[in-house]
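Written out below as structure tokens is the structure these notes cover.
Note that one protein chain of the assembly has been removed; the remaining protein chains are unaltered in position.
The block that comes next holds chain A.
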């Protein structure tokens, strides 16, 4: 019975990683930019929800949606301020700008929100505990994978079937030709960042429900781990990111569960996995099979 419980725990954690990794991988897929500030956007999403739920009379589910939209707009502004002025520069310059943006948001968080943790105002519905034949878990364990899969379907549809999605794919294939074909590059990039940050905020809200402790640096570790999940799946590939997230979550839980002596190496496990995948299959699990990157 224990192993079933462990697998449930692993899926619960993995789906959360998957959710955050989607946004990471999408921005990379289109702009070839590793948005290191993604984890901090995730943190902002969680904090905005916190203030929205506690200090406005708006019902929580509307706050959840509004917070994700507001976070999306912040992501869009971040792109305008930190990445757009560098668009013609070498990739490494933009990467460093992304790291700078990340540190900026973290320190801004400390100044604005304070260093002491805040408790995420989880709506009571989510506090329900479900027990099926000895396997006990919170309701949120079922909600997160559903949200992840729904977003995955919606995003895939958006990218493959809509005109904007087509423009995104064109952009990811060839930036300059796409602009010559009359695609409004600025608009498409803004939309990409909006969606990416929107997804980060949804991840932040789900994370807050599962781990109701908000801190200005809460995005750092999840940010890194979800980056790893995205690389495992083949960075740029959305389905791959979801698979990578599940592998990472399950792997971590099973490592701690089956080899308790290695608990201290839990975070190291993720990084070892990253090194291994880069050595053995740098394109990631899904990187080559599906030629069409998004």
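Here, contacts are C-beta pairs under 8 Å (C-beta built on N, C-alpha and C of every residue); 3 or more make two chains touch, one makes a residue touch a chain; residues count from 1.
The rule is simple: contacts and distances are computed from a predicted model.
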Have a look at "Rieske domain-containing protein", "NADH-quinone oxidoreductase subunit N", "ABC transporter substrate-binding protein" or "Nitrogenase iron-molybdenum cofactor biosynthesis protein NifN" and point out the UniProt protein name belonging to the hidden chain.
-> "ABC transporter substrate-binding protein"
Among A:56, A:89 or A:263, choose the residue that contacts the chain missing from this document, as touch is defined above.
-> A:263
Considering the complete complex, of A:53, A:68 or A:82, the missing chain is touched by A:82
Those residues of chain A that touch the unshown chain are 2, 5-6, 9, 12-13, 80-82, 85, 104, 107-108, 110-111, 115-119, 122, 127, 129, 131, 136-138, 211-213, 215-217, 221, 252-257, 260, 263-264, 266-267
